[in-house]
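A protein chain is absent from this complex, but the other protein chains hold their places.
== chain A ==
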Amino acid sequence: MAISIVVTSGKGGVGKTTTTANLGTGLALQEKKVCLIDMDIGLRNLDVVLGLENRIIYDIIDVIEGRAKLHQALIKDKRFDDKLYLLPAAQHADKTAINGEQVKAIIDELRSDFDYILIDCPAGIESGFQNAIAGADEAIVVATPEISAVRDADRVIGLLEKAEMAPPKLVINRIRSKMMQDGEVLDIDEITTHLAIELLGIVVDDDTVIRSSNQGEPVILDPKNQAAQGYRNIVRRILGETVPLMTIHEEKKSFFAKLFGKKK
């Protein structure tokens, strides 16, 4: 039986879709069978981040309106032999074309075939958000170290607590280590204590994340990247392992190291 996890944030542009794509890919790499559901109806882009946009034949609205069977609409990602599937959002409809009961029915139908179902939630707290959380057992709240993102995360956590699901967990995304070290933005402790929920992991801000999204290859596939390491740690924590929080401090190079270009 699959666990369904909704990835949400309230504020737009903090990295919900990127996080969903990377965590899904990471779980698939760990030999788990994963289904990603894009609930951002009308503004789909999870397919783009995964590089699957050309393979969409049917979407979630086609399934709900009976034009296609659920298994016909699922797109298999060939890179991860039979482990990663995507149920794409519709581009022509809007968020009112679907309701929470229907989402719940789809997720329940998928449960027996998968280990994890990740739901990519649209920004905002209106009907699209309510639909996305309707079928979820757990929630991951993504925030960036900005006051506006933390405020919106706070609002969303309140709504999730009201929906009576397991306590949501926090991912802090787009951390700029230098700014955080200099105290120019909220630090991880401040955000976590303020929001008073469990910290699932942190991901540093890295240009590669944007580059790889543009290429349709989730960054987690890059073994050396620091952001990918953050995502991999989150995946391991989702699987129940205890992984220490990675340090984000940039090592300061000594004068001589700078001078002679030695590695630390």
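We take it that a contact is a pair of C-beta atoms (placed from the backbone, for glycine too) under 8 Å apart; a residue touches a chain by one contact, two chains touch by 3 or more; residues count from 1.
Just so we're on the same page, contacts and distances are computed from a predicted model.
J.: Per UniProt, what's the omitted chain called: "Cytochrome c oxidase subunit 3", "Probable septum site-determining protein MinC", "DNA-directed DNA polymerase" or "ABC transporter ATP-binding protein"?
T.: "Probable septum site-determining protein MinC"
J.: Given the contact definition stated above, which residue among A:D154, A:D187 or A:E217 touches the chain not shown here?
T.: Of the listed residues, the one touching the omitted chain is A:D154.
J.: Among A:A166, A:A196 or A:I210, which one touches the chain that has been omitted from the display?
T.: Among A:A166, A:A196 or A:I210, only A:A196 touches the chain that is not shown.
J.: For chain A, which positions touch the chain that isn't shown here?
T.: On the side of chain A, residues 151-152, 154-155, 157-159, 161, 194, 196 touch the unshown chain.
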